[in-house]
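Note that one protein chain is taken out, while the other chains of the complex remain in position.
Labels run A and B following the written order; every chain starts at residue 1.
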Amino acid sequence: MSGTLVEGSSAHRTYRIVTWALFVALAVLVPFWAVQTPSFSIGSSTFTFSLSNLSHGVSYMVAVLGLGLLIGYNGQISLGNSFFMGLGAYITASLVVDNEWPYLLTLLVVIPFTFLVGMLVGIPALRIRGLYLALVTLGLAAVFPALVRHDQVSERTGGANGKRISSDLDAPSWLPLESIAETLAKIPLVGEWAFGEGRLGGREEGAIWVYLLLAAIAGIAFWLTRNLIYSRPGRSIIAIRDNETGAAVSGVNLSVTKTLTFGMSAALGGVAGTMYAMAVQFVAPDVFGVNLAIFLVVGLVVGGVGTLSGAVVGGLVIVFVPLWASQVESVPGVPERFLRGPTGSFFLGVLLIVLTFVLPGGVVYGARRLRSRLVRVQPSRGTAVPDDVIDVQEAAAEGLLSRHDPSRVSGL
Amino acid sequence: MELFLARLFDGISSGATYAAIAVALVLIYKATTLINFAQGELAMLGTFVTYVIAVEQGLPVVVSLVLAMVATAVLAAVTERALIRPFDPSNHLPLVIITLGLFLLINALAGMIWGYDPRRFPGIFPADDLYTFGIARLRWYTVGTLVTVVVLLLLLSLLLRKTKIGLAFRAVSSNLESAGLVGVRAGPTLQFGWALAAAVGTLAGVLFVSDPVRQLDPNFAQRVLIFASAAAVLGGLDSLWGALAGGLALGLVESIVVGYVEWIPSQFGLATAVFVLIAVLIIRPEGLFGSKRVERV
Partner (left out) sequence: MSTSERSVVDGSRPPDGMPLLVLQDVYAAYGPVQVLHGISLEVAHGEVVVVLGANGAGKTTTIRSICGMVTARGSVKVAGEDVVGRRTADVARLGVAHVPQGRGTFADLSVDDNMRLGAYTRKDSGVAADIERWYEAFPVLGERRASAAGNLSGGEQQMLALGRALMSKPKLLLLDEPSLGLAPLVVQSLFERLGTIKAEGGTTMLIVEQNANLALAIADRAYVLEAGTIALSGTAAELQEDDAVRRAYLGY
C-alpha cells in the first residue's frame, strides 16, 4: 500500500500536521508511561525503561545535536563536545549548589560562556582541519577531567569526588499532573496496562516535571537549530562542508561562519550539560571524558550524520544501549564476569562500526526509506520550496559516510 | 642541579615511550594520511597479551613480547582488511569513526577480560639504577628504553630503505595512483603498514609499563595516545626520526613544566601536551622535521 502526496497540497499539509501532532503527543505522554518503570524480559534478563534514564537521554539529544551541527552540517570533525557538556554541567551544578540559583537561570551563564569558549577553540580550528582537528579536540576531551580535579577549582567542582546537587525540582502546583495520570489510566483497554493506576507521588510528579522541562528545552534547541539550518547563514554553513573553496568564492566568510558554528555547537553542548545536571543531579569528572566524546559520535552516527532528527535517536542510544547491556544477566557461552564489565562501551563500539558499514545514513535514513515505500511525497513543480533544498542537502549528507566517491573527476 | 638531572632522566624515559607510539602513528599516517585513533588501544591490548604470556604462562618477558607483537600484527592486518580497506581513503570521516569504534571496542574488551585493577608489570629491564647522582638516578629503564627506541628506528629505517616491501610502502605513501601503475598492490602494502605499526605499538606499550613506577590497566594508553599524537605532530607526522625528537621534547617539557612550575599539578602534563599540539599545528603545521607536502588535510 502506498500513497502519493503532492508537496504543498492540503493532503500533504494534513499529513505533516498529523505526524507532528502524533510525535508531540508521544513526547508529552511518554513520561506518564515511563514513570511506572516499565520493563521487558528476555530469558533471565529484565530490561527497564525508567523516566530518569529517559530524561538523561534527552540531555544527550541536545549534545548530539550540537555535534551534528559541527560535523554533519559544517564538516568540521570535532570530538570535543563532551568538554562543553562538562563545562555546562559543572557551571550549573556549582551555581545551583553554591549560589542557590534556580536551574534554568544558570542557562544565562552557561550559554554565553560555552559559546565564547567554543569560539575560542574554533579560532585555532580555522587553521587546524580534518584529522588534526579531531585529534586536538579529542585531546581537549581528555583534559576535561583533570581540569575539574585541579586544586584551584576543586572547592567549587567537588574535585575527584564529583558534586551532588540536592536541590530538587518540584512540579508546580498549577500543573494537574495527577489528574492527567488518572485520566490516562481510565482510557479503555490500554489505559491501565500503559499508565498503571494513575496515582502519582511527589517523587513521580517531580520526575515528570523534570522530563517535561528538559523536553521543552530540547524542543526549543531543535527548533532553533532547524531554523538556523534553513536560513541563509545555514546555507553558508552547509556550503563550507560541501566545498570550502566554492563557498569562499561565493562570498561566504569562512572564518566568521566556522567560528560561529563552533560557538553554537559548543553552546548546545553547554545547554546539554545543564540538562544533564538537571536530569542526573550529580556531576563527576570522569563522566565528561574521552569515552563520552566518542559516545556522542556514536549517537550522531546511529541517528544519522547530517540530520537533525537523528539526534533524538542518538541521545536515547547513548543511554539505553549501555543500560540494557548492563542488565543482561547471562548469555550462553559468555563468562559472567564479562557481563559485569564495560559492556555498554563494547556494544556502542560495535554499533558504531557495524552501522558505518550497513547503514551509513543512520537510523533516520533507514526510517525514511521505509516510509517512502508507504507515502511518496511528490515535489510540487516550479517552486523550489525550502524542503527541496534540504532534501538535496541531505542526499549529499548521506554520502558523507559512503565507502566510495565515484564522482571524483581527475582529467578526462 | 640534581633535581634537574632527575627531571631530565624522567623526561627522557617517558619521552622515548611517547616516541615509540608516535612512530606507530607515523607509520600509519605515512601510508594512508590517516590517524589511527585506536593505535594506543592496540598497544594496550598487546601489552596485556605480553603480560598474560609472561605472568600467567611463565615465559620470559622478552619472548612474550615478541609473541605479543606477532599476535597484534596479525590482528591489525585482519582489522585493516576487514574494516579499513572497504572505505575510500580520501574520505576521512568514516575512517575516523571506524577507528573511534575500535577504540571503544578494544578498551571495553580489555576491561571485560582483565578488569580495571592495576597490575604490576614485570619490567624488561633490570629494576636497579645504572648510576646515581644524589637524588638523580640514572635508571636501567631510562637507558634501556632510549636504546630500544633508537634501535627500533634504525631497523625501521633499514626496512623502509633497503627492502622491496619498504620500497612499495614508500611508493604507496608518496603517490597512491602511481604505485598502482607500477604494479604495487596498495591493499597488502597498507596492511603491512598496519601490522608493523601494531607490533611497534605493542613494544611501546610494554616499554611504557616496564617502568617500575607505572602499572598496567586498560586505560593507560588513552593518555599515552594524546602524548604520542602531540609528539608525532611536533616531529612532523611523516618523519620517523622526527617522532623520536618530538617524543623526547614532549617528555622533557612534561617533566620540567610539571616539576618546576608549582601551580601546575601533575595531571596537567596532559594539558601541556594538548597545548603543544595546538601550538605546533598553528605555528608550524609540518612539524619540526616533516616535509612541507604534509598539509593540514
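Keep in mind that, in the parts below, contacts are C-beta pairs under 8 Å (C-beta built on N, C-alpha and C of every residue); 3 or more make two chains touch, one makes a residue touch a chain.
Note that the coordinates shown come from a computational prediction; the quantities given were computed from them, not determined experimentally.
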Item to complete: For the chain that's not shown, point to the residue among B:P86, B:P126 or B:G180 touching it.
Response: B:G180
Practice prompt. Specify the residue from the set B:L102, B:L138, B:L153 or B:A171 that touches the hidden chain.
Written response: B:A171
Response to the item:
Missing-chain contacts on chain B, rising order, are 164, 167-168, 170-171, 174-175, 177-186, 291, 293
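In the analysis below, only the chains that are shown with their structure count from here on.
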Response to the item:
Interface with chain B, chain A side, in the complex: residues 71, 77, 79, 124, 127-132, 134-136, 138-140, 142-143, 146-147, 149-152, 290-291, 294, 297-298, 301, 305, 337-338, 341-346, 348-353, 356-357, 360, 400-405, 408
Response to the item:
Listed in rising order, the residues of chain B that touch chain A in the complex are 33-35, 37, 83, 86-88, 90-94, 96-98, 100-109, 111-113, 115, 222-223, 226, 229-230, 233, 263, 265, 267-268, 270-271, 273-274, 277-278, 281-282, 285, 296-297
